[in-house]
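One protein chain is absent from this view; the other protein chains keep their places.
Note that the chains are named A, B and C in the order they appear, and that numbering of residues resets to 1 at the start of each chain.
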Amino acid sequence: MYPDERRILLTPGPVVFSIDNLRYMLSTVYEHTSIDFAEIYGRAIKKFRSIIGANGNFPVFMFSGSGTLAMEASLINILKPGSRVLVVSHGFFGDRWAEIARVNGYDVKVLYSDVGDIVDLGFIAEELSKGGYDALLVTHVETSTGVRADVRSLASIASKYNTLIFVDGVSSVAAEPLDCSRWGVDVLVTTSQKALETPPGVSIVALCTSRAVKALEANNGNVRSFYMRLSDWRKVMEAYEDGRISYHATPPTHLIVALERALTRILEEGLEARFKRHYILAKALREGIRALGLEVVAKREEIASNTVTAVYTPQGVDPIELRRRLARGNIIIALPLHPALRGKSFRIGHMGSVNHNDIVAVVALLERTLASMGVKIELGSGLRAVQQILLTENL
Amino acid sequence: MYPDERRILLTPGPVVFSIDNLRYMLSTVYEHTSIDFAEIYGRAIKKFRSIIGANGNFPVFMFSGSGTLAMEASLINILKPGSRVLVVSHGFFGDRWAEIARVNGYDVKVLYSDVGDIVDLGFIAEELSKGGYDALLVTHVETSTGVRADVRSLASIASKYNTLIFVDGVSSVAAEPLDCSRWGVDVLVTTSQKALETPPGVSIVALCTSRAVKALEANNGNVRSFYMRLSDWRKVMEAYEDGRISYHATPPTHLIVALERALTRILEEGLEARFKRHYILAKALREGIRALGLEVVAKREEIASNTVTAVYTPQGVDPIELRRRLARGNIIIALPLHPALRGKSFRIGHMGSVNHNDIVAVVALLERTLASMGVKIELGSGLRAVQQILLTENL
Amino acid sequence: MYPDERRILLTPGPVVFSIDNLRYMLSTVYEHTSIDFAEIYGRAIKKFRSIIGANGNFPVFMFSGSGTLAMEASLINILKPGSRVLVVSHGFFGDRWAEIARVNGYDVKVLYSDVGDIVDLGFIAEELSKGGYDALLVTHVETSTGVRADVRSLASIASKYNTLIFVDGVSSVAAEPLDCSRWGVDVLVTTSQKALETPPGVSIVALCTSRAVKALEANNGNVRSFYMRLSDWRKVMEAYEDGRISYHATPPTHLIVALERALTRILEEGLEARFKRHYILAKALREGIRALGLEVVAKREEIASNTVTAVYTPQGVDPIELRRRLARGNIIIALPLHPALRGKSFRIGHMGSVNHNDIVAVVALLERTLASMGVKIELGSGLRAVQQILLTENL
Partner (left out) sequence: MYPDERRILLTPGPVVFSIDNLRYMLSTVYEHTSIDFAEIYGRAIKKFRSIIGANGNFPVFMFSGSGTLAMEASLINILKPGSRVLVVSHGFFGDRWAEIARVNGYDVKVLYSDVGDIVDLGFIAEELSKGGYDALLVTHVETSTGVRADVRSLASIASKYNTLIFVDGVSSVAAEPLDCSRWGVDVLVTTSQKALETPPGVSIVALCTSRAVKALEANNGNVRSFYMRLSDWRKVMEAYEDGRISYHATPPTHLIVALERALTRILEEGLEARFKRHYILAKALREGIRALGLEVVAKREEIASNTVTAVYTPQGVDPIELRRRLARGNIIIALPLHPALRGKSFRIGHMGSVNHNDIVAVVALLERTLASMGVKIELGSGLRAVQQILLTENL
């Protein structure tokens, strides 16, 4: 067993969070067919809706799986066979949208951005204006590069061209502003282990518009998967929300219990405060990194996400060695995922219950580690930049 | 929050187990891309193989999902489109095999048993002998009726007719004797929350013959799901088993950690001892129930499972009311799932770390509860029968 | 590490309780000088008072230690040097009162009961009537024999003769009716690990009458211990109760947090219901034991406690071997403590969150174990007696 709870996880996968969320997982008495459990499940659904801004009682699905399964389930249940989809890809997870769509037989066109950039909105609008697209698939925060798509504008454009928009909110939900129903995000998918501060294992799909619900209903007969059939899950989820029990496949009881507590704590913090905290910390981190002479992958501040920062390694620094040294210093960062960034960058996740102490610690450790690897670093220079932001922003 | 850890869960879904398995879930530092985690994952795979009797290095898959997802993933990865499958159904979960196969476009024929009985082996052999069946799908222990299929003989028959056999071991693995490679079980699927004594959320698929591996490889191009594509998962699982990291979709880290500990404890008990314990307790329970004048759904002792017992309620006793009263007495049993048993039966699960104290307690509580509901019961009569078995068997 | 949480602890020391009480001990952030902690501490004090029936704001002390330390601290703080004390001893813990008093220099007279009996009230009154006794020391439930003193009557007698009464409530608080202020119990001592369902490590002393408070104040200058000086602790405890912080010696923060939760759950159950539950279970256990032909040490039903039952082993049965065999069956009982009972009896504790399932289980295991040791036992006979009580009493 390897836990050393004093480690600071700053990967963009599992993220830093408090052990408080997990306390009630330590129980052997949860059973998915009890009223007690149904009530917890139902509260989780309601709280999740308020976090993403889903109005009314639009269906929310939570079942055993990962974010990837949520993406796949959302597509095959809502898009009829042969649909044409436009994927806006800013990196690895944009490409994943495309691959999932292709594997499932859809007609896929992809618009690629440069690494660290996003696809121009006008360009997307132009492509959609050509007509014939049933869906627009986009990644809110591209975990491989740390850029954030302008989901609000994309939803508006999609709506104009009568195209359903699917948003992968895996690295954004509960950390980046998101107001699904008002913005017109039709389908949102996410998972538990990012800013929702819960262990991995919950696929989450939310429909946030009537249009999406109608599409789901219209496509019911076409779904060629038993497990992923959302029309079956819908009855189950509605039962849970009413405090009744139902069954399609066994839900991940313990993770749902942990998720419900995490959602409660998120709402206690308050969404505004939470988004602002993520924003300031991300900005402080980027300024600290730049003050050290390093380059952030995200090309412009306004597209840099609040949750993940990819950074180019200085000349002569091997990311694998850098990660290993930081790990010895009890801070865990991530290696690159994007093919174009392999061997020359690293990634820092900063979502969940991340706070200023973590940002200060990681910049301090970066300073010393890079210095020890022969990079010319003025000790304290990155930290000074971090401190200035934090002091100014009063965090 | 509703935990009262003194409750005894005797449902056949989540089962009675020790909180010791869960201790290490209370950690916020697991990350799926760490060597530490990879090593735990790798050990879980190896230990699982030894529990089911999978020789060599046949692929074992563990990912986020349920038993149902494991069933579906096994079919679509191994059986080429249009395959003909013969389903042996002894109830609800046999029917589920058939439904999953149909939804995925296979040509399905089902042999049904009477409720509480199993399909005659000769009858199955005869059907297979007609030729043309690519696969035989069977449920080891049918959770809805408590009967156990003769998997060893079925595997032998399937082999004779050159048909792949898929076994749903959800309610049997680690509680009923099973020796996959030797018996010739090609594909075994199961999940975490039954006799593996771990919270729900892990889909497990194991290939146990070269034949199955070849079929997987041959069918690679046909799999129309990204998440479930076992050829991709295979590389990931092999990496984990070698203590390296890899990625297809995020695994349920915390559940894997819990599962690894549960598997360790299972092997410490010893499989022989464990199977025998389950056998004696199941027998004692059935004798206790019969001594109270109740009828067990499983029609014969030799097909009654060691893990689940379905029982007909006495005249005038509503199962829902019975369950509620037992729950007040801190023992949780399950309602019927099988359509033919609704309203007239209940189910007791007895797998995992169940022991004689649980069996004595449930029979005692049944005696008193039925008596309080007006059933003519001689107090102590069920218990005496239980005691005699336990004393004789020296448990 | 040896936990197997499926064991049933029926010792009279640590007792059976739910792991729910412990969840919040798993934290590294408690500090005794925080307001948050002070508030938890304060609530624990208030809840404890309501459990023992201490009116008003009489001082309650909780600090690191055991029940024995609580006994010693209560004596030396309240009784001036050279005081004459009368000890009513029903066994090992009565003798401990006497020994503590002697070590601390008091003039001690002991009235002994026969084993399994209590000292006659008239006899005690007669002794007190001779005059000159400053204090009467008594054990509410004598853990070594399972008998219960008539504390209410003893308090009344003590009051009549103007003698302070000190009650050792270690094995009675929260399980046996007790109404300290109304009954006139001056000083009550207890500890955390019995019916208060918390790990050991908290000494608890409560003053429940003005008389006791005055005695404490009058004796302040005589206390020759720094750690145990209750006048210092008093300021600290009052601060905690007001939600302020203070310091004399570091309190057992984690145990206090667990205790506060345990007290909350006890009050949620309701004292009346709780006392009744203990009463019925104790009675059922005794009837089950007698039906097996064994003899209970407590000589009469009206003095048999609701929390501990000492039982004579049948001819030829070694208690050590019996305990070992029961432990193999996952039920832990205790060996005798009383010198006169060594080698010929055993003890069963039944307090805390004990329920009917535990009583049924232990009688069942006793039946089989004794039978396997050659005792003539009619299987089911003990259980039938248990069942009859439980059914009649509707538990």
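Criterion: a contact is a pair of C-beta atoms (placed from the backbone, for glycine too) under 8 Å apart; a residue touches a chain by one contact, two chains touch by 3 or more.
Keep in mind that what you see is a predicted model, and the values were worked out from it rather than measured.
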Discussion item. Considering the complete complex, identify which of C:129, C:162, C:210 or C:250 is in touch with the unshown chain.
Written reply: C:250
Discussion item. Touching the hidden chain in the complete assembly: which of C:109, C:229 or C:265 does that?
Written reply: C:229
Worksheet item: Where the complex has a chain not shown, which of C:55, C:68 or C:246 is the residue touching it?
Response: C:68
Worksheet item: Of the residues in chain C, which ones touch the absent chain?
Response: 1-5, 7, 9, 11, 13-14, 16-19, 22-34, 36-37, 40, 63-69, 72, 96, 99-100, 103-105, 191, 193, 199-201, 203, 223-227, 229, 247-255, 257, 332, 334-335, 337
Worksheet, complete the sentence: For chain B, residues touching the missing partner are 5, 19, 23-24, 26-28
Discussion item. Which parts of chain A face the unshown chain closely enough to count as touching?
Written reply: 3-6, 8, 16-20, 26, 329-331, 353, 355-357, 360-361, 364-365, 367-368, 371-372, 379-381, 383-384, 386-388, 390-391, 394
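The working rule: only the chains that are shown with their structure count from here on.
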Discussion item. Measuring centre to centre with CA averages, how many angstrom lie between chain B and chain C?
Written reply: 45
Response to the item:
Note: chain C sits from chain A at a C-alpha centroid distance in Å of 54
Worksheet entry | Multi-partner residues of chain A (each touching 2 or more other chains) | 5, 19, 23-24, 26-28
